[in-house]
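Shown here: the complex without one of its protein chains, the others still in place.
The first chain written gets the first letter, and so on, giving A and B; residue counts start at 1 in each chain.
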Amino acid sequence: MKTTRLTIGAGLLWACACFTMMLVLFFGFPRWEQACAALPFMKINDKYAGGPVLSTIEHGAYRTVIHQPVFPALIGQAHKGFVQVNWLPLTNLPPVISEDIACSSDGRPDFSITINTSSGQTTVKPLRDGVLPLQTSCALSDSWVVRVALARK
Amino acid sequence: MKSKRSSLALPRGTALLLCLPMLLLSSLLLSGGQPVRNAQDGIAIGVTVLFFNVLFYKMLSSGKTDRWRATAFVLYAVLLSFTFIVRMFEARGAMSLSVAKFIECDVPFCHIVIPMTVLPMALTRSIIFPGQIAGGYASIAAMFVLWLGACLVLGRGFCSWVCFFGGWDDGFSRLARTARIRTVPAVWTLLPFAILLLVAISSAALLEPTYCAWLCPFKTVTEFEAVTSVTIFLKTIIFIALFLGLVIILPILTKRRTQCALFCPMGALTSFANYLNVFDVRSDPDRCVQCGQCARVCPVFSITPQSLAAGVTRMTCVKCGKCIDACPQQALHFHIKGTPPAWNSVMTRLLFLYVSSLFLTVFAGGTFMDALRRLMNLIQTGHLY
Partner (left out) sequence: MGAYCFATCGPLLAPWLLAEAQGPGRNVVVVLLFLGGRLVGYLVYGVLAWLVGWMFQSALPTWYRSVFGCAYISMAVMLVIYAIRTGRATCGTGATRSAWHGQRWLRHRFLMPCVGGLITGLNICYPFMLAFAAAAALPSLFVSVWFFLMFFLGTSIFILPLPLLGLLRRHQALQTIGRLSAGLVGCYYLYAGMVIIIQGVATGAPK
């Protein structure tokens, strides 16, 4: 590249701008982080986040939070997915939880689940087609979570 | 044979004077502008500021870059692993990640995941990683901002001045006196780009960061999935083998940064940032005698006979300064695009070092201070946390 006074000046200006950018980045870092976090694509994919909440069922000392079934795919929806159900708070859960869970649009129970919160033993009984085996059942910091695999109708 | 004094070396008085802005900025940024809360904090901040500024002074006064940069860079990698592991034990009592942590989206995010998130981000408008978006330790937004900022101001200098894993193979590459394997076929230097292509496609298809799940060798020194199945056991074997091979054994045998140069997809992606960045490394055609010494020492194979003939480095240059320090003719220099080769090399180098050293100081400083606090805690109470 042919260098002239203009290119030299532009290069030096650019180099000084880099130094300035760095100071702006570090001094204003919390703001930059918040601005980045507010961007529309800055949310965790439902495959990991579990999906938005579909319904909450109160049981007095604890409640059941049923999430919308998730069928994660790059484009559209996958054939297989899961539904996440949480029971919280962890400290108020009974020794055995036994409940019918409805996560589809017809409102009818899709599967029946029994959890021994002491031992962690969990059984899932499908009540319709498309309910597949249990993926995960474990205690989180503040709730018990279960993910049951589903196949899209 | 004693090497002659570098033409880039500054008189001590000048070097000290030029350290003052660095001292002021690093103190301000590392303390967060807040007064010191207690003696432990004061010592941590003071020692960290002193350490980095002494290294900066040595860079200016000696005219050499790489050995002082590497001192901080290697120590940073080791201390980061140390503090990270301690944090994991403090938070959950183990280095391993349980399923619960994945579901709670409480997995620390590192910059190496970034290439795998781009395609899914564009198509699903979400991040395919179970981490925290903002706040907390190693949040996703924080890493994105830091990486983008580093790319703009340093290009692939990120890999020599910022990356908290690069210090591992940089350190091991300096252990042996001579290289046992002197030649590595040039084709392997394109392997990181092939890996980048495949992990980007596979991560998008599976909505899972496949490099992290299967290949990342640095899980050995940070955290990894708890081994609860044959598949996870296989993954564990793979990443430990890659760490041993690419981070320890090959760097010792070749005296090069083999993980960074021959494997890391993040390095491949960040290479493109060298086109955006104003700083690069050029050789002065009037001084260069094509001896090839720079190509022999370059840790990331970024100097070839063809690039040397053209007076430039390849796009994979990490701006570590090793070639500049090694050149017997002092023909190589940090360079600002738009200026002639070797134009005002002292000022150019100074501008680059202000940017790179301050970035390293602020980025690594937090880890140094954390490590110092924990070590002081250990001395005082017998516990790391």
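The rule is simple: contacts are C-beta pairs under 8 Å (C-beta built on N, C-alpha and C of every residue); 3 or more make two chains touch, one makes a residue touch a chain.
Bear in mind the structure is a predicted one, so any value in this text is a computation, not a measurement.
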Query: Who touches the missing chain here, B:L197, B:A241, B:L276 or B:A309?
result: B:L197
- request: Mind listing the subunit B residues that contact the chain we can't see here?
  value: 187, 190-191, 193-195, 197-198, 201-202, 204-206
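Throughout what follows, only the chains that are shown with their structure count from here on.
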Field: Length of the line joining the C-alpha centres of subunit A and subunit B, rounded to whole Å
entry: 31
Statement: Given the complex, residues on subunit B that touch subunit A span 25, 29, 98-100, 102-105, 119-131, 133-134, 139-142, 144-146, 149, 152-153, 204-205, 207-208, 277-279, 336-340, 343, 348, 351-352, 354-355, 358-359, 362
Message: Per the contact definition, I'd like the list of subunit A residues that touch subunit B in the complex.
response: 1, 3, 7-12, 14-16, 18-19, 21-23, 25-27, 29, 32-34, 36-37, 40-50, 72-75, 84, 136, 138-141, 145, 147
